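Complex shown without one protein chain; remaining protein chains in place.
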Amino acid sequence: MNVLFLLLIAIVLLGFSGVPGCLLSARSAAGQRVATALMAAGSLLGLACVAGILCAGSAPSLSLAWGFQQSRFAVAVDPLSAWFLIPVFIVPMLGSVYGLGYWKQAEHPANGRRLGLFFGLLAAAMALVVIARDGVLFLIAWEVMALAAYFAATAEDDKAEVRRAGWIYLIATHIGTLFLLALFALWRHATGSFALEAGHSFPAEAATTLFVLALIGFGFKAGLMPLHVWLPGAHANAPSHVSAVMSGVMLKMGVYGIVRMTALLPVGAVWWGPVLLAVGAATSVAGIAFAIGQRDLKRLLAYSSIENIGIIAMGLGLALLGREQHHAEWVLLGLGGALLHVWNHSLFKSLLFFNAGAVIHAAQTRDIDQMGGLAKRLPRVMALFVVGAAAICALPPLNGFASEWLLYVGLFRTLGLGGEAGAPAVALAAVALAMTGALAVACFVKVLGAVFLGTPRSEAGGHAHEPEAVMLMPMAALACGCVVIGLFPLGVMPLVAAAFQTWASHPAPLSVAASVPLKSLSVAGLALVGLAAALFLSLKLILRTKRVRQGVTWDCGYARPTGRMQYTGSSLGNSLVELTSFLLWPKHFRTALRGHFPRPSAFKSLVPDTVLDRLVMPLFRTTGRYLPKLRVLQQGQTHVYVLYILIVMIVLLVWGGMGS
Amino acid sequence: MTIVNLILHVAVLLLLPPLLLGVITKTKAWFGGRVGAPLLQPYYDLAKLLRRGMVLSTTTTWVFRAGPIITLATVLLAGLLIPIGGFNAPIAFTGDLILFAYLFGLARFFTTSAALDTGSAFEGMGSAREVTFACLSEPALFFALMVLAKVSGSLTLTTMLQGPTNAFSADVAAPLVLISIGLFIVLLAETCRIPVDDPNTHLELTMIHEAMVLDHSGPLLSVILYAASVKLLVLGTVLLHVIAPFEFGKVWLDWPLYLVEILGLAAIIGIVESVMARLQMRHVPYLLTGALLFCGFGFILLIR
Amino acid sequence: MAFALIFLPILMAALSAAIPSNHLRPWFLPVTGVAHLALTLVTLASPNLTTSAAWLVLDPLGKLILLVVSTLFCASSFYAVGYLRHREERPNRVFCACLMVFLGIMSLVTWAHHLGLMWVAIEGTTLVTAPLIYFNHTQRSIEATWKYLLVGSVGIALALLGTFFLAYASLHTGLEATLTLEGILEHAPKLSKPWLHASFVLLLVGYGTKMGLAPMHSWKPDAYGEAPGVVGAMLAGGVTSCAFLALLRIYHICFAAGEAAYVSRLLLFMGMLSMAVASLFMVGQRDFKRMLAYSSVEHMGILVLGLGIGAPALYGTMLHVVTNGLTKGVLFLSAGNIHRAYGSKSTEQVCGAMRRLPLSGTLFLVGFLAITGSPPFGPFISEFSILNGAFDAGRFVIGGFFLFLLLVVFIGMGATVLKVVQGRASFEARNTPYRDSFLTAAPIAILMLLVLLVGLYIPPPLTALIRDAVLFLEGQP
Partner (left out) sequence: MTNLLNTILVIVLMLNLFALGTSRIVSVIRTVAAQGALLSLLPLLLHEHLTLAAALTVVPTFALKGIIIPGMMIHALRDVKIKREVEPLIGLQPSVILGALATVFALLFADQLPLTDAHSGALIVPTAIATVLAGFILLTTRFKALTQVVGYLVLENGIFIFGMLLVEAMPLVVEMGVLLDLFVGIFVICIIVNQINQAFASMDTRRLVSLKE
């Protein structure tokens, strides 16, 4: 019995998890429970299969004939696939559990069943994408994934903004798909079949074309700048557990595509790596800069996803460069950092979106500047959020730091230490990474402070309440993941080595552990934790004998402080927004103060997406305005229509020529 | 021998820092023509604060208390990562320089959060400035680290900092000079000294660090002050390794040498503080950008 | 067998015209449809039934088109019963009769191996469909019918002239003039080139008018827009396929005459032009039935383009005839339901169809995704094969342009479709009497399932049929 059949069964379970619900009434919670149970069953089965495959160290594959020319139903699981399968099975499962509390069927009779259906379909399609080894199968799985995500994200399609965001997403993903059509058609043209197997040799320009097509086609899904236009809106307007899956896993499918194609293509031109590095660096810095400017909590998280994708892209770029210049260590560290960051991001970004869901549920708004003081109401959520935020800022000793650390070391290696050859210019990426880190800290301090700390800025925040257990448990699980990977990154390195072998098509000459002392990193991390704990205890001891009084915050003698006097998130980020205004082009709305007794004045600032709102949208609007001018060609005059026939006949006769 | 060094290292790291503050204030007083507080005044202050009780704002949560603690923990760990005097750091491994840099990030994260926890607008301003300026000083620091790594051919702080024996060979001298200027500015910014920030003023609107700790009192405040001084020592030591890489290789000579150097650095800082005025807040980014450029040029110069 | 397939519907038409009951008459349609489909399948299954007379031969191409037409009619006939239920107030004698005669004539087209006979049949389709378009007897429907007839007749007249040219092309080379396919193919290489070229242009323009290639497509949006959904489905899936079959015949002859290069140049031009014009007119289209008409123009363009690319793309083109026909059925029938429910076909009034008509609305949306070539639906496979063909033929620019136009179409069509299906229906729209019934929804769902099936797994018999058709075109039966 091939383990792949089990895996396919698991995928089918995921895919059909929402179906029973559709047969039940619109308000029965049973359907949702069944869906979650099926998701859990499928995911656990899938994880078991992956674990089995990894332990056996085998790479099972399966190939059946089906209806299309030069195409087979071919699936396989190699370490790369396994690596990406694991988040695919974990996050959606947690998401559906979270959904039990967040999107109760009884409260959403209009779209609950539909959401459940497409949520499962999305998970299944992503799993299929990762194991597909045939162009057509891949495309089918890919598009099912994209469409399922669309329908899940536009669950509330009675809201105009949701429709708009969904439409932009749909266009973007379709453009991506068309590029992939070209990609696989060319692949077939070059290799003679749709089978996605390595070891073909291409003419240089063919390989380059394929690489560029893959970069653009998958870049749209992954959200590389400037192809990210769909991302913020879609993530902001989707239900939070859908956003979590989209951001945590679906973006990684784009990454997977790039990884897979680069693995399939032979060692390419020298500029591939640097290009990817540059794009990644730009994406990460710009992404986080935009994130700081946002007021919408989920838009902010979406932009930070773009940033993380940029970091992953840097890792891949380094790996490509290393492969091209035969520096196994660069490949190892770049690829390892990128892959590990794929996992890490799916952990902490899902965690953060779950948090955001709980917060929005409590505060009834997505506007950060309306929140505040939620720490008192949602202490557990806040604690989990701190973990997620610290992790996404790559702060030690959490998982984000582990992956970025690998990447840093890899980038520093390109300096060419100890006389070995290097590409020092590449190391500049490390500086971009550092800047990203600093900006990320600013960004998430802003969120933490404006959302959870201080005092409530609005009524709704006043009587928010802690979410129920089904919503907290998934968050807790993800937070544990962040901590464990952060403290013991060495544990996952064997998988990285295996993935390296698949990608570079030769075993890793040296293990990651040999290349970088991950053990010492764990030691340092534990030391830090120990130190902090010790200090905490000693402070407790000291304070036990002291008397601790409660009082109002010192406000420089101001008599009656109110919540609205606090520093808002926007003002917190403002100085940075101004610093990067050449990139962000923030919009300010202020009413000037006039006279001795000026009327009440207001100030508002927002950061629109430069690419979407200043480039793409105007372009679409203009074309939309001028294309209809062609309608004059069809004014309903029959004789004009007949004239067209005459003209085209004469043109064809003359242009075609008599050829006698 | 290493045991002795280890003990000395920890002892210096734990005990010396407040003295630096003392030296700085003494220098400033001397410039101001005053007698000034005794050199050991900071120790007395810390002791006094530890004995006091404290006031907690009703709006605060555990984050408020976690801020100082974690800051102290991080700077102490950072202190264990760098070599003090001529001796290896207690914790040294390839890539520890990145951990070193990110420990300050962690500290920043919690300090600023703790400040925001009070819900006071002034502390908000303080945090905003802190995180903003860090976005410029962090890349500068990384440029400097890259230069050191390239020069020393190692990714371990110990080797990197003790490395530049050939520091005065022509091809690396210029970069090292440039980054040491940059590092000095970063040092001033990170430890909130004039011209970036003034640790003595209490005009909230114009401050960075002091604005963030307005509400901390008693033991917590003492932790904060102590942590700040440790940070000063750590960064100062790094700077010293770059600008004055002298060593005799003998314990009984190198430790005193180090003490002289670090106190001298403190004195220099004191002088700077005395002769300069604090910059306008909106000019600080230019200064830090300058630091960034110094370090950047140093790097470019090195790899060209 | 030919006579059975051709005259059974006509006979049924006569019967249905005979009986008085406006309520029972529609049931003749499904009966005819099922019987015809059954006969068709029998014919396809048994090779010895494919020759009924010298001029009536069912070759693989004919089989393919016959299958599409018969399937589509069978599904539409059940839908028609449901539709006419809602239109009890209108006498439907002419409607039912014409619909069935229409089926008979289309069968004749697929069987005809004599170009003259085929031409007569296609002209016949024009005439019997006129009353169908005129079903509503409104001023708009008169206008649509008038344009359909006049433009169509002019086109068909040119086709006749082209046919004569072709005959003369054989006559000129001293052979006896013939219009039987075998006769011409036999001497194809000897045909006089100038006459052949001229006749090809005339036939391309003539039958292109029936297919609705731009810029001869002008009647299409009017006719499709005003005709009942079921008629639109039969026009877009049936007539166009028949006209395309006619074009295939000519292509076949020119291919055999070694004129492939000349032919493909014109075909590529017309295909690109049609796709471009269609996509431009789709952008910002408010009337969703007219939008479907333009989508039909676009897909005729794709077919012609595939033909123009030549041998590598023929498989995809043949497959696309099937997938396009079926998907168009889904779209027009569901659009008909939505039109009925809202009493309007403008996106200003129509929105929230997925809530108002869960079945029809969803099917309309899915149909849109299918027709724009999203996996895993049938049209994706066919369009993708055409793209592969283009690349194999070394026409990379054409391939890229093809993809770009597909994108424009997707954007233009999607904007309209999403306006229709998403959102909340207005109060009065929610209170119109129309509801999805089994008869008006099930046939669409079945067609949709077929489209999906073709996308996921093409049944071997179909593959074989298409392969035969391709081989037949390439002249190696």
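When the chains are written out, they are named A, B and C in that same order, and each has its own residue count from 1.
Please note the rule applied: a contact is a pair of C-beta atoms (placed from the backbone, for glycine too) under 8 Å apart; a residue touches a chain by one contact, two chains touch by 3 or more.
Because the structure is a prediction, the values reported are computed rather than measured.
Although it is not drawn here, the omitted chain touches the following shown chains in the complete assembly: A, C.
Of C:5, C:96, C:144 or C:381, it is C:144 that touches the chain left out of the display. Across A:520, A:605 or A:638, the single residue that touches the chain missing here is A:638. Here one chain is not drawn; of C:15, C:49, C:177 or C:260, the residue touching it is C:177. Residues of subunit A that touch the chain left out of view are 628, 631, 633-640, 642-643, 646, 653, 658, 660.
Hidden from this view is one chain, which touches subunit C at 116-117, 119-120, 123-124, 126-127, 130, 134, 139-140, 142-147, 149-150, 153-154, 157, 160-161, 164-165, 167-168, 171-172, 174, 176-177, 179, 192, 194-195, 198, 221-222, 225-226, 281.
Throughout what follows, only the chains that are shown with their structure count from here on.
Among the remaining chains, the Cα-based centre furthest from that of subunit B is the centre of C.
Centre to centre, using the average C-alpha position, subunit B and subunit C are separated by 78 Å. The distance from the centre of subunit A to the centre of subunit C, each centre being the mean of the chain's C-alpha atoms, comes to 43 Å. Residues of subunit C found to touch two or more other chains are absent. For subunit A, the set of residues touching two or more other chains is empty. Subunit A contributes residues 372-373, 375-376, 379, 382, 386, 389-390, 393-396, 401, 404-405, 408-409, 412-413, 415-419, 424-425, 427, 430-431, 434-435, 437-439, 441-442, 444-446, 448-450, 453-455, 516-517, 520-521, 523-524, 527-528, 531-532, 535-536, 539, 542-543, 546-556, 561, 563, 565-567, 571-576, 579 to its touches with subunit B in the complex.
Listing the residues of subunit B that touch subunit A in their complex gives 50, 52-61, 63, 65-66, 69-70, 72-74, 76-77, 80-81, 91, 93-96, 98-99, 101-103, 105-106, 108-109, 112-113, 116-125, 127-129, 131-132, 134-135, 138-139, 141-143, 146, 149-150, 153-155, 204, 214-215, 218-220, 223, 285, 296, 302-303. Partner subunit C is touched in their complex by these residues of subunit A: 66-69, 110, 136, 139-140, 142-144, 147, 154, 157-158, 160, 163, 166-167, 170-171, 174-175, 177-178, 181-182, 185-186, 188-189, 623-624, 627-628, 630-631, 633-634, 636, 638, 641-642, 644-645, 647-649, 652-653, 655-660.
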